[in-house]
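A single protein chain has been omitted from the complex, and every remaining protein chain is retained in its original position.
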Amino acid sequence: MTIRIGIVTISDRASTGVYEDLSGPAIRDTINAYLKSPWDEVCRVIPDEQPVIEAALRVLCDEEGCCLVLTTGGTGPARRDVTPEATAAVCDKIMDGFGEQMRAVSLKFVPTAILSRQIAGIRGQSLIINLPGKPKSIRECLDAVFPAVPYCVDLIGGPFMETNEDVVKAFRPKG
Amino acid sequence: MTIRIGIVTISDRASTGVYEDLSGPAIRDTINAYLKSPWDEVCRVIPDEQPVIEAALRVLCDEEGCCLVLTTGGTGPARRDVTPEATAAVCDKIMDGFGEQMRAVSLKFVPTAILSRQIAGIRGQSLIINLPGKPKSIRECLDAVFPAVPYCVDLIGGPFMETNEDVVKAFRPKG
Partner (left out) sequence: MTIRIGIVTISDRASTGVYEDLSGPAIRDTINAYLKSPWDEVCRVIPDEQPVIEAALRVLCDEEGCCLVLTTGGTGPARRDVTPEATAAVCDKIMDGFGEQMRAVSLKFVPTAILSRQIAGIRGQSLIINLPGKPKSIRECLDAVFPAVPYCVDLIGGPFMETNEDVVKAFRPKG
């Protein structure tokens, strides 16, 4: 089974070309560092519009066959920040532990980490995780949760992900 | 007032006898170690079916008069894991602090603790808490939250629970 991973940059400005998307590439570089298994990326850069985000997530999960979809941007308290709402709308199950853990880790760096509304959830056989907008914070969050990602993908019927153990150690409970 | 505690093992395999239920007995042993007050158990072993779980929780709370109902199993990301959904469906109030604290404690042992979707909530005069499936993790989670359980049961109008203070110390704020 091929490992396909969706990377969705959600930003009004990046989607209209007002500024360059640095967050999507930061996710790609991180996953390249993490994964020993070969993987394909499916990228999107879209505006902060809930129906557009929902549609992109559905396509990546259901048609593109991504076992993991990573979003960046749109998780704050501002009016245009609707990524968590879009994610919740398309997911069957919400995984509260991801948001809790990502905020707990970000709090070690900035007290404004509590303003992030990042969530994660399961849609069919795909795990969707909201990441922050800033490349530095993206890496901090992924480092915190990625050890649990391969086992989660196993549990929902996805492909076996092998990691570079010197970078990130996937944990799979015995028995 | 008698202390009645419900213990619900939620597992397709245990409910059909494919394997022995070790989790329900682990909960019973833990509560025996914790409680100085006499208590009665009301046990169920049922499959991972949301309507069946909801029905069992309703009976234990409303008819059996359990002030505390402890479930084990069915809290992960897999398709058949629906214990949190069934719990939320029958509860009046969700107590987010229990899930947060149980995951935080389990995280000290395994990074996959973030995959647990355990919740707790109030139905009428009963506190329902989802526990993990593995006996070792059950004890870790109960150790983390049980000090707050007797006071919670006080607040919802249940019986007074006295604990063995050398095993677990119930905390009741003064005034």
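Each chain carries a letter (A and B) given by its place in the written order, and its residues are counted from 1.
Keep in mind that, in the parts below, a contact is a pair of C-beta atoms (placed from the backbone, for glycine too) under 8 Å apart; a residue touches a chain by one contact, two chains touch by 3 or more.
Since the model is a prediction, treat every value here as computed from it, not as a measurement.
Considering B:115, B:138 or B:152, the position touching the chain not shown turns out to be B:152 (whole complex). Although one chain is not drawn, the whole complex shows that of A:8, A:31 or A:113 it is A:113 that touches it.
Mapped onto subunit B, the interface with the missing chain covers residues 93-98, 100-101, 104, 122, 127, 145, 147-148, 151-152, 155-157, 171-173. Listed here are the subunit A residues that touch the chain not shown: 76-79, 81, 85, 99-100, 103-104, 107, 110-117.
The working rule: only the chains that are shown with their structure count from here on.
Subunit A and subunit B have CA centres that are 31 Å apart.
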